[in-house]
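Questions regarding the structure given below will be posed in turn.
Coming up: chain A.
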Amino acid sequence: MSHLWELPLRLAFWLLVAPLVPGLINRIKAWVAGRRGPPVLQLYYDLARLWRKQVVKSPLASPGFILGPAVAWVAVVAAALLLPLGPAGSIAGFPGDALVLVYLLALARFATAWAAMEPGSAFEGMGVVREVSFAVLAEGSIIAALLALSAQAGSLRLDAMLAPMVGTGSALLAAGLFTVLLAENCRVPFDDPNTHLELTMIHEVMVLDHSGPPLAAILHGASVKLLLFSVLLVQAVLPVAGLPPWLAGAALLAGVLPVVVGIGLVESLLARLAFRRVPLLLTTAFLLCLFALLMAWKGGTA
Partner candidate 1 sequence: MNTSGLNLLIGLAMGLNLLALGSGRVSSLIRAVSFQGMALGAMPFLLSHEFSPWVTLVAIATMVGKGWVIPLLLGRAMRAAHIEREIDPLIGFVPSLLLGAGGTIAAIALARSLPLRPEHAGTLLVPGAVASILTGFILLIGRNKALSQVCGYLILENGIYLFGLLLIHATPLLVEAGILLDVTVGVFVIGIIVDRIQRAFDTLDTRKLTVLRE
Partner candidate 2 sequence: MIPLLLILLPLAGALLAAAAPSDRTRPWFLPAVGVSHTGLSLHLLLHPPVVADGAWFGFDAVARAVLPMVSVLFLLCSLYGVPYLRARSERPNRVFVATLLAVIGLISAGLMARHLGVLWIATEGVTLAAVPLLHFNRTPRAFEATWKYLLVGGTGIALSLLGSFCLGYASLYGHGSGDLTFHALTEAGADLSRPWLLIAWVLLLAGYGTKMGLAPMHTWKPDAYGEAPGLVGAILAGGLTTVAFVALLRVRSVLGAAGEGAVADLTLLCLGLFSLGVAALYLLGTRDFKRMLAYSSVEHMGILSLATALGPAGIGAALFHVWTNSLTKGSLFLSAGNLRRSAGTASMDDVRGLSESAPRSTALFVAGLFAVTACPPFGIFFSELRILRAAMDGGHGFTAGAFLLGLLFAFFGLTRVVLGVAYGPPRRRPPAPGPRFAETAGVILPPLVLLGLSAWLGLSPPPLLEQVWSAAVAQLASTP
């Protein structure tokens, strides 16, 4: 019985809740800066508006220009569906789904990059190069983090892996994953989502030539990815899976909110890093995850 309803319910959760996250972050930034700021539901309005607009397409571009964002969106949503949600577990857990998650995220990035290069603009090409070169470093950290979790649980199933370790290893993992979250979602120390200068953009410059529904898919996909990483981070650190459903829901909410607030505060208080300092921070994140992996592997003694 539950299987019949579970898929639509989960899909609705990811699709409907996700655009709330950027709205909350913007709210926090506005609050810190003393502005009134855009309404929390701004992204919903934007998505609705974009959906109604027509697509402007470069004469050079192939159908890949439209296909890319669609593939990326599907990949991200599929990745989100793979993620177990507390005691409800995974919808289709199988050994190795953690690797599929990583691959789906990589596929989404590939599709976005592909679509960005379609119009043949130099700016987009530059953005792609930057995005991909940071992603190479960030992906190492994600894999190290997942390996740490899997070494801890002795399994490659996401629902088994998300049983948090204790003590220092957990703190290291949380710090590492949070940094990766910022990098993967193009948040402040790595990229500035609000910038208006093409030369300093990374992610934003990639979608500069998109319009209408494809842009809506890109924006929505980005918000789903942000929520996905926050939920992953919370479940990697808090023992959500072992709690009764209502408590688990509350714990998940209580975990995601600080993450969102943390992102907002980081964006308000930190300046963006110079490009040449970015690899250093990503290396740090990688080392944090690596040490978490070692502690999980050696049983937390050493």
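As a convention for this text, a residue touches a chain if its C-beta (ideal position, glycine included) is under 8 Å from a C-beta of that chain, and two chains touch if they have at least 3 such contacts; residues count from 1.
Quick note on selection: all candidates are chains of the complex that A comes from, given by their letters.
What you are looking at is a predicted structure, and each value in this text was computed from that prediction instead of being measured.
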| item | value |
| --- | --- |
| Of 1 or 2, the one touching chain A somewhere in this complex | 1 |
| Residue numbers on chain A that touch candidate 1, as the complex places them | 168, 277, 279-280, 283-284, 287, 290-291, 294, 301-302 |
